[in-house]
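Note that one protein chain is taken out, while the other chains of the complex remain in position.
Chain nomenclature is as follows: A, B and C, assigned in order of appearance, with residue numbering initiated at 1 for each chain independently.
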């Protein structure tokens, strides 16, 4: 299991390739990558991501361990950036390896659902004239109910 | 949409990176990679994949178009190899981009479920002394029921 | 009419494709004609529940008409992915 909370960009291609390379007895590898989307109309200048150093790593580890307890998984990778990002930049990625595709997909979705609502990150959108904290969505909280 | 049915290996890292790079107004990118697993005990020498040239490309395109009609998606990528592969080699990958993660995940799972049972590929396992065609699994056919 | 065989159907019949002159009106009639030819066809078509058919590269079924069809393919259930 590798968890990285970092300010620097990550290399999706290199991460995906090296993650899959370690999974020779796993039939299925799933990756999810989150990208900063521009606001409708193109007004987003930056997305600032704040986090809670110390708690962030622990929370992500707990979520990943729960996924490994729940599904038949090989390795798990979580990378999440903080700091200031511009539209098109990659915020985060998760990767899961499993003998079968259903486990790899479900575990990746579980990781994403919990990272979204249970890992201590907060996003602030910086526009041309204004800035605002992204509100948590009811649907993100509701997404946890299925697990 | 890019569909490639090819004998040659593909570069997962480069494919994932360039796919995600094209998705600047998409918040979510999912990839699935299928890997040749060794048989329990390590007896698999090779996996031979046969396909139906002409029909294969058409069937994959139809599946991908159905996914694009069904979910709010950006680009879709499908690469599937044929020929002789050894354990650890990557058989195929799909990638989906979408504004939201739920659509990207569901579309990738849909593509995989349909590729598994509706695209004309057949796998033969070559062991130390014997060889045998991989039988279709009831669970793979059943997986289509949820869509 | 071009008839194609894949995977173990190809192996049992011993060839990947052949041109067949037939008056069969449905897939099932074509199968009956082929089965009556030789033991290897009989072996390949013994259990239709283990077979799939495509007409002009579209999945179809055994009761489909062959009218206008140029290419028929027989194969086991697919195992891609």
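Details
Note that in this section a residue touches a chain if its C-beta (ideal position, glycine included) is under 8 Å from a C-beta of that chain, and two chains touch if they have at least 3 such contacts.
Predicted model, so just to flag it, every value in this text is computed and none were measured.
The chain that is not displayed touches the following shown chains in the complete assembly: A. Contact with the undisplayed chain is limited, among B:80, B:101 or B:123, to B:101.
Touching residues on subunit A toward the chain that is not drawn are 34, 50-52, 54-55, 58-59, 80, 91-92, 112, 115-124, 133-136, 140-141.
Operating definition for what follows: only the chains that are shown with their structure count from here on.
A straight line joining the Cα centres of subunit A and subunit C is 48 Å long. Residues of subunit B in contact with at least two other chains: 34, 112. Shared interface positions of subunit C, defined as residues touching 2 or more other chains, are 81.
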